[in-house]
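Data first, discussion second: the structure below is written as structure tokens.
A protein chain is absent from this complex, but the other protein chains hold their places.
Let's turn to subunit A:
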Amino acid sequence: MHITGAEIVIRCLQEEKVEHVFGYPGGAVLHLYDALFQQDQVKHILVRHEQAAVHAADAYSRCSQKVGVALVTSGPGATNAVTGIATAYMDSIPLVIISGQVPTAAIGLDAFQEVDTVGITRPCVKHNFLVKDVRDIADTIKKAFYLARTGRPGPVLVDIPKDISAQSADFEYPKTVQMRSYNPIVKGHLGQIRKAAQLLLEAKRPMIYVGGGVILSDAATKLTALAKRLGFPVTQTLMGLGSFPASDAQNLGMLGMHGTYEANMAMQHCDVLLAVGARFDDRVIGNPGHFSQVPRKIVHIDIDPSSISKRVKVDVPIVGNVPDVLDELVKILDEQDKAGAKADPAVAEWWKTIAEWRARDCMSYKANGPAIMPQSVIQALHQVTGGDAFVTSDVGQHQMWAAQYYKFDKPRRWINSGGLGTMGVGLPYAMGVSFAHPGATVACVTGEASIQMNIQELSTCKQFRLPIKVVNLNNRYLGMVRQWQEMFHGSRYSESYMDSLPDFVKLAEAYGHVGLRVERPEDLMPAMELAFSDKHKNDFVFLDVLTDQTANVFPMIAAGKGLSEMILAEDL
């Protein structure tokens, strides 16, 4: 039976068991919206800006195991989506973005709302397609989902000209995908895994360094079991938080530019490093030259060969899917166990050294004055939500404080933009999480600058009655910019003061939400409790917390410095 291209697209989404599509209609996607209207299996979430659609789909994927789906129109619809796509690309999030395009006959003629979407998005997608024949739609969408979720995941865009969505064809959804040019490696090389096991057993100062790849591949349980069995210290990147319980004594916390003293020192001084689903980026190891000064053996497990030996030479590369490789590694360790091999007793000495580093208590902070310290807001949030909320954040100081002080015990609970560092993601991220986990506690930790970058989404939250709790760390500054200007630019605060702020309480109320404002430390806990109380269980609450204006994020490694060259709060 012939159905239209638009109907084919929706049928494909149904076949992929897509429940939610985040989008915004426009001329080039009218046929698609018409097809959406005539079914109720795929629910459409109308956002207020295409960027938010992609961010919401992105978070929807981050907090679940599903592929996020966004739908935008041609031209400005597509260009507005680009920031969202690039954000997902940098953090390897599986998305399918469907964009409308002007009719094929008009392509290249500078038609109304025409832009070369495939060209513009090419550098920030895993792959993209322009569909030129209605008979190719089903096959292309099948490929798009397959590419998005397999291998190193990422966003895939499918651009569909308006005439193609109007034409008709037979529909049959392909059962399998065959691509001779795309065969991601799953199983790791056994010889390499044996070498890795040997190194781990011989290690005197071992360290496990975990990145977002462990969360994306749903390997947190396996990783945790391996780490517990070995008894080695574990650190996580910003993207890896939750892959190993923060409350576990083996956890040294986050490493990197704003990582803990003990994590960075242990990373620098270990003799065997097991890197899992991480990529040694500049915010994690700082200066690679400085990092390489200390001799150590590095085992690196990653699904993307190009992530291996990109910034730091590794000794035992293992290309494969993290859970599959971990299974093999455990098997080999079991064999070794039977043969009587044990971890080196020197590891106990290593833990003593780590205990000394821990004793520096690098996360302690003092009040600067009568104002609320931002760190205490995150601690209050953690306490009130029992450490079990989904926490999204924007980008800046508040993001680092949330990462440092909200102790994540589970994967997929911490949703933020790590690679691209996109301000404005927090609120749409919270929306995406709310749709993926209805009824769950969702907190958006943000700042007065970031929140304004997608503030229009307060309207979407109203339409869908999303019970998100926004915790706004309002210091009237672009905090992270201010911090760098203070430390590296002679306190010349160029354009980092946020003047003329709206009254966030009234703004929230204008959208039909609950607004609360906190100015004094003694009011913080009651307000936090009220925001998360049963009274506001079904309400969107905007908690505007006026925080200390000069608080800085510590520890800190200045750009270009090494891991052991941290600046601690106590140094100042």
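Here, a residue touches a chain if its C-beta (ideal position, glycine included) is under 8 Å from a C-beta of that chain, and two chains touch if they have at least 3 such contacts; residues count from 1.
Assume contacts and distances are computed from a predicted model.
S.K.: Can you match the unshown chain of the complex to its UniProt protein name from these: "Acetolactate synthase small subunit", "Iron complex transport system permease protein", "Transketolase" or "Alpha-ketoacid dehydrogenase subunit beta"?
M.R.: The UniProt record for the chain left out of view names it "Acetolactate synthase small subunit".
S.K.: Per the definition of touch given earlier, which of A:His127, A:His189 or A:Arg476 contacts the omitted chain?
M.R.: A:His127
S.K.: Which listed residue, A:Gln65, A:Gln293, A:Ser306 or A:Gln383, touches the chain dropped from view?
M.R.: The one listed residue touching the chain not shown is A:Ser306.
S.K.: Among A:Leu30, A:Val118 or A:Val347, which residue is in contact with the omitted chain in the full complex?
M.R.: A:Val118
S.K.: I need the residue numbers on subunit A that touch the omitted chain, in ascending order.
M.R.: 118-119, 122-123, 126-127, 130, 147, 179-182, 304-306, 309-310
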